[in-house]
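Each chain you see keeps its place in the complex, though not every chain is here.
To keep things simple, chains are lettered A and B as they appear, and every chain counts its residues starting from 1.
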Amino acid sequence: MGISLRKARTIIRKTLEKGREMELKPLSVVVLDAGGHVIAFEREDGAAPGRFAIAHGKAYGSVMLGMAGTAQMQRAEGQAYFMAAVNGVYGGQVVPVPGGVLLRDRKGAVIGAVGVTGDTSDNDAAAAMAGIEAAGLAGEI
Amino acid sequence: MGISLRKARTIIRKTLEKGREMELKPLSVVVLDAGGHVIAFEREDGAAPGRFAIAHGKAYGSVMLGMAGTAQMQRAEGQAYFMAAVNGVYGGQVVPVPGGVLLRDRKGAVIGAVGVTGDTSDNDAAAAMAGIEAAGLAGEI
């Protein structure tokens, strides 16, 4: 099962709604498919111009490694040179912190990832989970 | 005047609607701001996974050069090595064909660009123009 554009839109809208409800800074949200390719992205008014790359980096590392943001952060904290090397092999496109959330189907297979950036990493992840749940999917922070 | 996320969404939705009305292949649409940074993107179900980069490349070159897709194509056809060199200085991110549409404000200043890909370059551009007009903006193909 892939993620339809319809579902990606729901994830993004509900993530942004949650951000406003939590009174977070302007958020940027990307949804990637199981190959790490962009399905949809939105950057709220007032967010810094470079936010696509950060949101993408959180989600891209999650899909490519099959490891969500929190697990990547733990690895980076324990073995920084490993995540630096990972970033090298993936062309510098990995941002290993929370806000990168893996999407799984009912059998647990990875079907994509969501990347959120704009506030603290933990708030980014919380907003993402609200969007993912609203779309009827399971997320791994 | 910048392009709000609300306007970017309108451009994307109306471009996709126009594509279905014209019975085009699945489209992908990006909206960039005046600095060439992504505001919003959507890829329709059934489109190839790499479409973000093509849509982005059409719009990015338009903003960075201040030259829409048709003008870039003419330059590429007349002086191929020049557009190849331009691509070099912009990190390989320029796709010089129609479907990259400049957005201008009432005074004619560039405020961003739209990039559409999926069907023929001319159809991509026609769909983009429908989206841009629906958002009350002026486009240069």
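Observations on the structure shown:
Definition applied: a residue touches a chain if its C-beta (ideal position, glycine included) is under 8 Å from a C-beta of that chain, and two chains touch if they have at least 3 such contacts.
Every value quoted in this text rests on a predicted model; they were computed, and no experiment measured them.
Every protein chain here is a copy of the same sequence, 2 of them drawn, and the whole complex in this file adds up to 4 copies.
One rule holds for everything that comes next: only the chains that are shown with their structure count from here on.
As a whole-number value, the distance joining the C-alpha centres of chain A and chain B reads 25 Å. The part of chain A that touches chain B in the complex is made up of residues 2, 4-5, 8-9, 33, 35, 37-45, 49-50, 52.
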